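If you scroll down you'll find the structure; I have some questions about it.
Yeah, one chain of the complex is gone here, protein chain that is, but the others are all in their spots.
And then chain A:
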């Protein structure tokens, strides 16, 4: 340990740093596939970093590295001690540390995506960790899920309903899901995707691009 290191803790107001985008949702809904798709689509024009929160091992980080969508060193994995929702909502310290490590190592960055561990409908990101958040559902969990609500469904900045290609097989009514989601979300957007069929996730990528533009153009507060 040599004396006098750089002190790179960011100010809490977020100026001078990347947009932090949380991607949450239940196990198997397609969070990692969405993150991989966003990296593929936005990567060429965006300086990116990714933090994954795994329940076991570093499965999601390994998947993203193997997919080759991003330089492997720009992907950090956080372990969550049996509590994936704690690590993104109540005790965000390890995730903040990972985000800041990426920004310090590779910065300046435009976007850091934080993918949560698969959890339940109550899991949301702290606003101290994520500036924007996407909640990912899939139709095979049943078309009643949007009606059941929960903070992820009701408060996420974007709700993505994935695996629409499976809707006929599981008897899910996309119209019902859209109507129920609108009822609990007000004006907040909902996008239906089939990442397997449409890997470029154009609509979601466009939404993220709008958020990135708004983030980079937001007014700087005095002081």
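To be clear about the criterion, contacts are C-beta pairs under 8 Å (C-beta built on N, C-alpha and C of every residue); 3 or more make two chains touch, one makes a residue touch a chain; residues count from 1.
Keep this in mind: contacts and distances are computed from a predicted model.
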{"item": "Chain not present in the shown complex, as UniProt names it (candidates \"nitrile hydratase\", \"Ketoacyl-ACP synthase III\", \"Urease accessory protein UreF\" or \"ABC transporter permease\")", "value": "\"Urease accessory protein UreF\""}
{"item": "Among A:61, A:94 or A:145, the residue in touch with the chain that has been omitted", "value": "A:94"}
{"item": "Chain not shown: contacting residue from A:83, A:166, A:184 or A:205", "value": "A:83"}
{"item": "Sites on chain A contacted by the missing partner chain, in the whole complex", "value": "1-5, 7, 9, 12, 55-57, 78-83, 86-87, 90-94, 96-97"}
